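Here the complex is missing one protein chain, while the rest keep their positions.
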Amino acid sequence: MSSDVTSNPLVSDAALEVRGLRLGYGATEIVKGVDIAARRGAVTTIIGPNGSGKSTLIRGLAGLLRPLGGSIWLEGRDLTALPAVRRVAEGVGYVPQEANIFRNLGVAENLRLATEFVPGRQSSARERDEILALFPDLAVRGALAAGRLSGGQRQMLAMACALLARPSILLLDEPSAGLSPRLVAETMQTVREVCDRGVSILMIEQNVAAALPVSDQVVVLVAGRVRLQSAADRLLVDHNLHRLYLGEAA
Amino acid sequence: MIAQLVLNGLVTGMVVALGAVALTLTYSILKFPNFAVGGMITLGAYIAWLVNVPLGLPLPGAAVLAAIGLAAVMLAADRFVFRPLRDRGAITLLVAAMGLSLILENICRLAFGNVARNFDVDPERPWRVSGLRIHPEQVTTAVVTVAAMAGLWLVLRHTRLGRAMRAVADNPDLAAVRGIDRDRVTRRTWVLAAALVALSGVLIGMDRAIDPLMGWAYIIPVFAAAILGGLGSPGGAVLGALLIGVAQELSVLVIEPNYRQVVGFVAIALVLLARPRGLLGVEEIRR
Partner (left out) sequence: MIAFLVTILTLVAIAAILALALNLQWGLCGMVNFGLVGFFALGAYAAALLSLAGAGPALALLGAMVITAACGAAVAALSHRLAEEYLAIVTLGFGEVVRLTLLNESWLTGGALGLPGIPSPTLRLPGPGGEHVGFLVLCLIALALAYLVVERLARAPFGRLMRAVRDDDVVAATLGKDVVRVRIAAFAIGCALLALGGALHAWHFGYIDPSQFTPIVTAYAFMAVIAGGRGSNPGILVGAGVVMLLIEGSRFLKDVVDFVAADQLAALRLILIGAGLILFLIYRPQGLGREYRRSAASFPTVPAPASS
């Protein structure tokens, strides 16, 4: 269908590019060779039914799973062999689903840890203030244990932490999970704002209705394979997909 | 009488606390109960004895060298025993730790025999303070333990290493994503734990004698204290240790002194039945 995201890697406008990536646990393969290109300065959203391998995919991109095959490129650098602990310094920001902050550490400590162990990616004071300004809800006592924040605040704190390390790509694992509808809308708005400030975003989302309006590109993952890649606005008018994915999630 | 027992119990509890905190530290980072803690206590005490008696260095210096020596041993153990088994589950790791404990304990037996040894310290007469007998070693124990705990608290709360340790304990995957190298944190945790255990070995050696089974005798109270406090919570481990120490001493009022060690076991059983997360534990230990 659409060819605008499967571009030639040599003249790529992709921030993050995944080629033939295979992931799994032991001999059980869950992601069965996917090609994805997340365009620079855009929000790319991966949707798909439960068990399609979305979570496995994003964990693999963050480096928490060793790939069984294929390769992962960020801004032209090969990350495939790097474990999670080294990918952050290469510019991969990752916000896991739900367990996305250090619950027993204070809010201030969480923010401090965002960059303390990431050589060369510290934000300047100005950048830091700008990032924190995106998340007004985080104006809480720094000593407060992060586990006592509300779900929405935790999501904001997690995103702020990831951004402080100045990532080239921000990976978001279901940012809307467990949030009230009002917070979902707010979170998606924040995702858009972050992207508009120049951070490329690759996000996994179950809540297609909320995610599509802020997305530029959409990748549909089914049974560990890419079924479709498309511009988001094209998907919005495609009736079949609209029914298939928007209908069931709305 | 009761006040004296409580005092003795608190001092016993402090010695147990060092081991229990070490256990809880390694548990929260490595996610398995380190059954080698018994062998570590014994080896720590013997290293200190070796430096103190045959080599003639004063005991404080010997204690420092014991901490360094035991740390080196545990770094080697981490490299050659625990790291190769890290992804094989807690059950495998704890059996390996028990194997390591056997090795450490019997290296001491092989080198020094079963004869009980003593540190080269002048026995001093106990002080009497308003009816209580206080031994100088008890004061030493209290001072050393409190200082060690304060030092550990500072490390955990206010240093880079402490933040990294708490982050790994809290959420290992997220810690990795934040660039925290788990292997490095693990090695430093072993160093801290070894230092604490070596200290407790020296203090136990001062209190009773040094023999190959000394660590084995403490393994149940140490585990009981850590579980009572909620494995993973250093503050809880200290509280648990003090409670176990006092309960052990007070138990002689109701049961035969020979059964004092049963107190630890009963404490574990009660915690498991009534409050599986321990006193200050944050996480349930249910699966």
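Residue numbering begins at 1 within each chain, and the chains themselves are lettered A and B in the order written.
By our rule, a residue touches a chain if its C-beta (ideal position, glycine included) is under 8 Å from a C-beta of that chain, and two chains touch if they have at least 3 such contacts.
Everything numeric here is computed off the predicted structure, so don't read it as measured data.
The hidden chain makes contact, of the residues B:102, B:121, B:134 or B:209, with B:102.
The missing chain lies against chain B, touching residues 32-33, 35, 81, 84-88, 90-92, 94-96, 98-103, 105-107, 109-110, 113-114, 172-173, 176, 182, 212, 216, 219-220, 223-224, 227, 256, 258-259, 261-262, 264-265, 268-269, 272-273, 276, 285-287.
Everything below uses one rule, namely that only the chains that are shown with their structure count from here on.
Note for the complex: chain B touches chain A at residues 160, 163-164, 166-167, 169-171, 173-182, 282. Residues 62-64, 83-89, 94, 96, 99-105, 109, 112-114, 116-119, 161, 165 of chain A are the ones that touch chain B when the two sit in their complex.
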